[in-house]
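Take a look at the structure set out below.
Removed from the display is one protein chain of the complex; every other protein chain stays in position.
Chain lettering (A, B and C) follows the sequence in which the chains are written, and residue indices restart at 1 in each chain.
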Amino acid sequence: MDALLHRLEVLLPADEFTLLAVILLMPLLGAFVNGVFGRRLGDQAVSLMGLASIAISFAGSVVAFALLAFAANAAGSGESGHAAAATTFVWRGWEWLTLSARAGYSVPVEVAFSIDPLSAAMALVVTGVGLLIHLYSTKYMEGDPGYYRFFSYLNLFIFSMLVLVLGKNLVMVFIGWEGVGLCSYLLIGFWFEDGANAAAGKKAFITNRVGDFGLIVAMAMLVYYVGSLDFGTIAANRSLLLQDLSYWPPWNRLPLLDWMQTQSDWSVLSTVHGWVTTPWHASVATIVALALFLGCVGKSAQIPLYVWLPDAMAGPTPVSALIHAATMVTAGVYLVCRMAPVFALSPFAMFVVAFVGVSTAVFAASIALVQNDIKKVLAYSTISQLGFMFLGVGVGAFAAGFFHVVTHAFFKACLFLGAGSVIHAMHARIHATDAAQDLRNLGGLRRFMPHTHWTFLASVLAIAGFPLTAGFFSKDEILYRAWTSHLAVPVPDGKIPGTTVTMTGWPAWGPSVLFWLGVAAAVLTAFYMGRLYLGIFWGEFRGWRIVRRFRPRAAGHHDGASGAPGAPLEGPMPRESPLAMTVPLMVLGALALVGGFLNPHQLAVLIPGFHFAPVDDFLAPVFATAQSFGEVAIITHTEAGSVLAALAVGISVVAALAGLGIAYFIYAMRGGTPARELAERVPWLHRILLNRYWIDEVYQEVPIGTVDTLASAAVWVDRWLVDGVIAGISSGVVRVAGTVLRLFQTGRVQVYATAMVIGVAGVGWFFALPHAAARAFGDDDTGRYSLTAAPGLGYGYRWDADGDGAWDSDGFGQVRDVRFTLERERSRTVRLEVENAFGLRSMRRFEFTRPKVSRARPAAGRNTVIEIDEAGGARTVTLPDGRKIELEAPSPAEEGAR
Amino acid sequence: MILAGIVYFAVCALVVLLGAVGVVASRDPIRSAVSLLASILGVAGLYLKLSAEFLAAIQVIVYAGAVVVLFVFVIMLLGPDAGSRVEPSRARPSRVVGAVVAAAVALAAVLLLLPRDHGLTSFGEVPAGFGGIEAVGGHLFTRALLPFELATALLIAAVVGAIALSRGRGVIPKAPPPPVNPTARMFGGPVHPRDAGRPLGEEGMR
Amino acid sequence: MTPLGSALVGLWPYVAAFLVGWFVPRRQGWAERLGVATSALLGVVLIVGLWPVAPAAGVGDDKPGEWPHLLNLLVFLPIVGALGVLFLPRQAPKVLRAVTLAILAGDFVVSLWLLGVPMTTGWHFQYIATWIPAFGIRYHVAVDGISLWLVLLTTLTTPIAAYVSFGSIRRRTKELCFAILLLQGAMLGAFVALDLFLFYVFWELLLVPMFIIIGVWGGVERIKASYKFFLYTMAGSVLMLAAILYLVWVHTDLVGYPTFDYLALSRLSLPRVAAALCFYAFALAFMVKVPMFPLHTWLPDAHVEAPTGGSIILAAVLLKLGTYGYLRFCMGMFGGAAWQSGATLAGIAIGLGILYGALVAWKQADIKRLVAYSSVAHMGFAMLGLFAGTRAGVEGSVLTMVNHGISTGALFLLVGVIYDRRHTREVREFGGLAKVMPVYATIFVIMTLSSIGVPGTNGFVGELMVITGTYVSQSLGGFAKVQAVLAALGVILAAVYMLSVVERMFFGPLTNRANRRLPDLSPREVIALAPLVVLVFVIGLFPNIFIARMRPSVNALLEDYEQSWKAHSEMPDHGQARMRAQPEGPRRKGYPEPPPPRAEPPGAEAGREVARLPTEEDVP
Partner (left out) sequence: MIVFGDAAEHFVLVAAALFTIGAVGFLVRRNVLVQLMSIELMLNAANLALVSYNRLHATEMTGHVFAFFVIAVAAAEASVGLAIALTFYRLRSSVYSDEADTLRH
């Protein structure tokens, strides 16, 4: 085995790891072939293509994972058990583009991918779970007219997800990020004939776009402050993020505010002025982290952008399992882990992450309590579990949060696939999507669908945190760390370096609040999962009356249109799904049960001194950077094995068992009566939960309504103000001018001719008058000047060339030129008189002054003109661009002395 | 010899101006045309005095021989309608303007003929070949070639325009278009089977 | 291996692309297959052939292999072709169409030659001829890395537009061919002209055919729309003419000889007020074309009324003339004033372009109007990148211009497709079209994604570069960051309006009976769209092959922009106009030299002193 890995290591060097290209391109190839040629290939070939491409990709991921582990082991043994940096294999494609940072500094962005322990683990989950779900889909989607389209989208999704996971820089991650969003959009609206599905897809996309806005802003900020988008470079240069960012006020100077400041009479105004101009500060790291987190909130469906995920269940169930439970929605958690070095610099941002996470966990769990649609329950459960993950990464337990991603992928995928299996069975008689997945139509299925039942049960136990299941280990670790972690400000004196601005730290009440909210969410989770499980598989079957040897009538293919529970509908026995669907269930169910032993920290409570946490150890190098900044240890926590840890484990075990127990009591032993009684006793609470706190309605009214109003206003402005006023004014001017000018257009030829003759007569008059024009030539340097009179028919000329005021000759002659010389600083007035053939005369004076220093001639072309004064020294130098340099400017006093 | 030159100029100028007055003043257009002929011939005479022999010939051939004849043709074509009516003579601003301009020119003439101490502008010696067909043609076909070609285009346009105008819309009925345009042959028959039998240029019109 | 074998091995990407393209169309039809396959092949050729490599050492001033008449051929092939078309019989529309397409295709092939030389700093394929020496007017054409892409965009989209027009317009084919060819020549001329007089001639010349295209083959309100288009554009450009004349006058006054040359006039450093006035005179002309608020209302009207081909050209090329003009002339000649106004104009571009345009677009019921308003938003991005004045911003802006030409051109084409079938563009008339027209829906969605800037498509690259470029901008001062964030908000709104229309048109139940039996794309439409689809992905995945070629030019331009700003800020309040230092090296090539002294006595202007005296012997 080692020899084989050695061979591979030689074949695939760390900086030219072409295996990544294979992993990435296989799904893309599958997507292309299926999408373009799918309809011609037939369903068999399509599913084969889809499966094979993902299988190769999965195999590649396994190899990459093995190589990473092998390299880490080698490095670990070399450095006595402590790996300093994470092993990373890189594959560079090509330079994608170059951005520019401050001062023209270039920021190249490469199409480059890298695999390190974190992304390897994620890639394994994506391709592994993806493979299982592909297998499941081959049967689930059988007979759908869009079969090839489905597989194309699904493969494209795997590709995008792998781009997201393996991207070496933030832009690549963003490409994958939007790619998965796009696939999600396409797959939610897969059955687009139903308008609601398409609307749900659009909602998902646009909500995600709100998050993407944050990511784009974060990228722009990172370019500006760090000058790189590469994860490695960002982590290495993260000290640049510890700068002060005064994000308010955003303007430099506003006249209105200046005016307000001067109004000392009205104290209100100056108070307001004081408020609005008080600068608000934060560290760049905080803003960047929060902007990134906005993206995560959108993608991972956290408050306040979670609203798209429940609606996204409109897509086919395997899609819900793969995209909206196991992989895509965890991308946010992955990104926080990936950017852990940045997040860790800002305890405030970390607290926001943790708090948003745990609030979402409780909030979504409370909604899930009363939902009847099984996929909706699972959707809210997903939101809630994602909240747990954010709680984990928010308190600095990145490995724990990420481990929950992995285990959640197992059990939530299993749950969704199980739900899909149930819906598949229900489709025997009930075809309406809503009715087929309504808890009120289900029940007692454990008798008919044993495989589904057992795997579902395993996953329910896991998600509820039943001891020793996967969910127990991951969730308990998060809760324990929430209680015991402490996040310090990364600078010793608590001030942003170089400023006096204090960095916001982690609140003292933080850990306990987070922990107890987490416990509450855990209890709720256990309860509603119990309710879901019992509602589907226990009790009596409520879908239809089961009739032996049921024969569907031709017209009987109506799909339980009433949809209401207890509709008089007859049908056959619900049947277990085919093997292709149950095998993935079994695999995932098994993983949900035993997957936790990959990271069984909690066993230390039972077995003192126990340490076996391969996942933690594997991922530790990735998060090593985030743990401390320089000398300051940012993330610290009480070590496992202590009393506190034991207490935490105890509390979470009790929480899980209590939730499950209450559910069993209410729904299995009492048939749900206590729940109904409670709902009748506090109807408002029930209504709030059932209507999901009316958040969708509020969103419809407040943000969407606002934008809608704005848009209407904009349309009004466009039509009436811009088009009406601007066009109206100009057309009015033109109309008035036209009305005036029209008066001159009589349409009578003679009038036009008269106008023409008047014009011609004017020209003739001009020619009849004499014009004493002359050209003057002169050179200031030599003092020679000359005048040449303009010629004219019948002109006679007489001059006063010496400037003595008397004509040189009495009569008019034909002399047209005069020449004379002037001394420096002398002037002369030359007169010229002209008489024409009609005896009309015209006179003109010409002033000549020879300056002391010749006036500079404008520099023509590229000549450098140097002017020399009488003394022989250079005075001015005229450069080719027209600039003049005065070499020595004589002062007036000096002038006088001379 | 000098006297002959003076007389020649005076006669020619007189013919020109009297002819011009005749053009304007005659009520009958045919008299105007004949006066125009006289005036034009007078101008040709002045050209000769200015050593512009070639232009003088052109003046006689083109103006007297073609343009005036064209006028006469048209006048004959119109017959008695071409000016038998007495023109309305209202005092119009154009008449006032005309009178003023004429008076100004007359004044200028008087002023010009008064003696001056610096004299008049002499023409000087005539270079050899000046105004001959060789000189004008050489200039025309070298430096003024482009305008010359443009002038031919203008003349063609004028011919076409004159024909188009005088054909008259209402007089000659429009000939029906031929069933198939001959250009169809040039490009291999009807453009599309769909259009067979329909005139080209309308194919595809729905 | 035999030479043939090695050649085949070397050719495999092309062969593979061709074969894949050949098999992509589902229906049988060799024309369709050939078109798509050729597009795929061209895409690969584009990627492989244009892959940026370091320029070979020693590429000097004398660029080898640059045929000086290439641009003349490029510009005058369509113009001469337009005149030639006049002599063809109008009774043979097929011949007319074939000739027109052949000329346009030839022009495209000729323009590909431009890619054959490395776009180093300076002017390429420069050709200078004296035109009107008395006023210093020259015929001066050249390309650099910026205009290169716009020229190629023009030569690519016009044939497509013509091809599409010939499918739907059956009336007055001869006039249409003439108009399109003349338009093509004028647009290309405007992109390559470096003499302001020549630029102005082309700039005004292209109005005429566009006016005709809208006014003759347009919709119901076509006359009004064409007048509006014409008057808005004309009003702006008249001011530009005044500013040009002022510049020439100042240059003559300073240097002693007149010139309309861009190279010379861009060296002028005017007094502040004059610079601001000239800048706004130019900017107004360009902003009308772009268009920017509040001068944008001609655009929706013109687009809605124009025929499909006209809309494509209008969106793909004509609007680019505005942004290109701003980049080349406003930033190139009035760097100081442009820098100073940058923040304000960027605010307009964001608030009243990107955001306002998106909001208005969202509320439109007519698809074409919607796409037109989306143009306002997209061009807001392009202008923002220019106002930012950073390298990424300007490169992103040029790329956005190209992207907008491709995606919006394709969207107009797609709208035209549905209009041809249903004779309506009201969104509410449609719904569930994806079921009956799957290929159409697919391409529409691809173009939508490109338009809203989904990564992997071309739109994203431009937007990302513009936003990051804005964030780091110096010229926008303290507003840069806020403006970058606000511009990023535009990506949300873009998704809102575009996806809304996609949802309402293509998804949901097929309710309208009239849509039940709509045919999917015809081969002609597929062939027209295929290159655009290919380009969406080529630019999206390999933007560097485009950016690398414009980089030297953008760098040089920005360097000059900064110097110009420095000169402007150092200018005292009532300073005199002066000339800045002439450009160095290859960028100086073609600088207008002073005219040779005349043989006649000096003093061209009466009464004006000229520092030269008659020779010694003349003096008595």
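The criterion applied here is as follows: contacts are C-beta pairs under 8 Å (C-beta built on N, C-alpha and C of every residue); 3 or more make two chains touch, one makes a residue touch a chain.
Note that the coordinates shown come from a computational prediction; the quantities given were computed from them, not determined experimentally.
Asks: Touch partners of the unshown chain, restricted to the chains that are shown, please.
Replies: The undisplayed chain, in the complete complex, is in contact with A, B.
Asks: Of A:73, A:504 or A:750, which residue touches the hidden chain?
Replies: With A:73, A:504 or A:750 as choices, the missing chain is touched by A:750.
Asks: List the residues of chain A that touch the chain left out of this view.
Replies: Its contact residues with the unshown chain are 746-750, 753-754, 757, 760, 764, 793-794, 837.
Asks: Suppose we count only contacts with the excluded chain; which residues of chain B make the list?
Replies: 2, 5-6, 8-10, 13, 16-17, 20-21, 23-24, 26, 29, 32-33, 36, 39-40, 43, 46-47, 49-52, 54-55, 58-59, 62-63, 66-67, 70-71, 74-75, 77-78, 81-83, 85, 87-88, 94-95, 97-99, 101-102, 105, 108-109, 112, 119-127, 130-131, 135-136, 138-140, 144, 147-148, 151, 154-155, 157-159, 161-163, 165-166, 168, 171
What we mean here is this: only the chains that are shown with their structure count from here on.
Asks: Between chain A and chain B, tell me the centre distance in angstrom, where each centre is the average of that chain's C-alpha atoms.
Replies: Chain A and chain B have C-alpha centres separated by 78 Å.
Asks: Find the geometric centre of each of chain B and chain C from their Cα atoms only, then give the gap between the two centres in Å, rounded to an integer.
Replies: Computed value for the inter-centroid distance: 51 Å.
Asks: Quick check on chain B: which residues sit in contact with 2+ other chains?
Replies: In chain B, no residue touches two or more other chains.
Asks: Residue numbers of chain A touching chain C in their complex, please.
Replies: That would be residues 36-37, 39-40, 94-102, 104, 106, 111, 171, 174-175, 177-179, 182, 185, 189, 192-195, 197-199, 201-202, 205-206, 209-210, 212-213, 216-217, 219-221, 223-224, 250-252, 707, 710-712, 714-715, 718, 722-723, 726-727, 730, 773-780, 782, 784-786, 790, 819, 821, 854, 857-862, 880-883 of chain A.
Asks: Given the complex with chain A, which residues does chain B contribute to the contact?
Replies: For chain B paired with chain A, touching residues are 92-94, 97-98, 100-101, 104, 108, 111-112, 114, 116-121.
Asks: Using the touch rule from the top, collect the residues of chain A that touch chain B in their complex.
Replies: Spelled out, the residues of chain A in touch with chain B are 750-751, 753-754, 757-758, 761, 764-765, 768, 793-796, 811-814, 835, 837-839.
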